[in-house]
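Only one protein chain is missing; all other protein chains are in place.
Up next, chain A:
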Amino acid sequence: MSRPEQLAPAEVFYNETESRKYTNNTRIQHIQAKMTLRALELLNLPKDTANFILDIGCGSGLSGEILTEEGDMWIGMDISPDMLATALDREVEGDLLLADIGNGIPFRAGTFDAVISISAIQWLCNADTSNADPKRRLLRFFNTLYASLKRGGKVAAQFYPMNDNQLDQIQSAAKVAGFQGGVVIDDPESKKNKKYYLVLSAGTPDVQINLEGVVMDAPTKERKLNKKQMKLMETRKDYIQRKKEVMKRRGKSVANDSKFTARKRRPRF
């Protein structure tokens, strides 16, 4: 799987050709639409009113079009001028902003009902310039995001973490900023279709997020045994193998393991 984050910064990677490719590719359009709808489902916003939504990493406005269809008003932010130019050509309804989310969300407190973001926040984990510190940028992003939401406002952000470390980094930054919530993983068994959604709320929301069909999977912690207990649990064979291992590590000459290793010697021959 190729990761664009490793190739170039977002504003460089999504140049004219790449943004045209991105927008015209029906497969990408389909996936983006699916993820946007899923994010909206997780947000569980009231249907009868028009909500004010921020779209982080709106790109050419693929996700924004769906928001418009839902009857919501939205403002989009993106760092790539070419992506925004494509959005202008497509005459999307929402307002567009050219901004770097790592420098904060330039909105006053309590602006938005909800925030949506499709495949964007993993870019924050990259240090594209020598003075960019991903940790600081993540914190700045989540702090200002928290402020720009109304109390009880919700965030649903689909993203592609490169590894568990990034996942932790993003989650802990959100927590430090004061958000509650966690990560919902769709299709956890599939390597290709696995999707991560960061679902957060700023304060207690009136309407809870929609967790229908989500299975809770808290990691079961194995109790660590101490040395004495380990020794008690050990069989004779384990003991011999452990000792042989130790001796091998110490550079002693040890007989090779075979099927006879640590077998009981029978009385008859």
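Note that contacts are C-beta pairs under 8 Å (C-beta built on N, C-alpha and C of every residue); 3 or more make two chains touch, one makes a residue touch a chain; residues count from 1.
Following the convention adopted for this analysis, contacts and distances are computed from a predicted model.
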item	value
Missing subunit (named according to UniProt) among the choices "cysteine desulfurase", "DNA-directed RNA polymerase III subunit RPC3", "Multifunctional methyltransferase subunit trm112" or "Integrator complex subunit 14"	"Multifunctional methyltransferase subunit trm112"
Of A:20, A:150 or A:175, the one touching the omitted chain in the full complex	A:150
Which of A:79, A:124 or A:155 contacts the chain that the document leaves out	A:79
Residue of A:93, A:187, A:238 or A:257 touching the missing chain in the full complex	A:93
Option touching the unshown chain, where A:108, A:224, A:252 or A:268 are the choices	A:108
Absent-chain interface as seen on chain A, which is shown	48-52, 71, 73, 75, 79, 84-85, 88, 93, 95-100, 102-104, 106-108, 110-111, 129, 131-132, 136-137, 140, 150
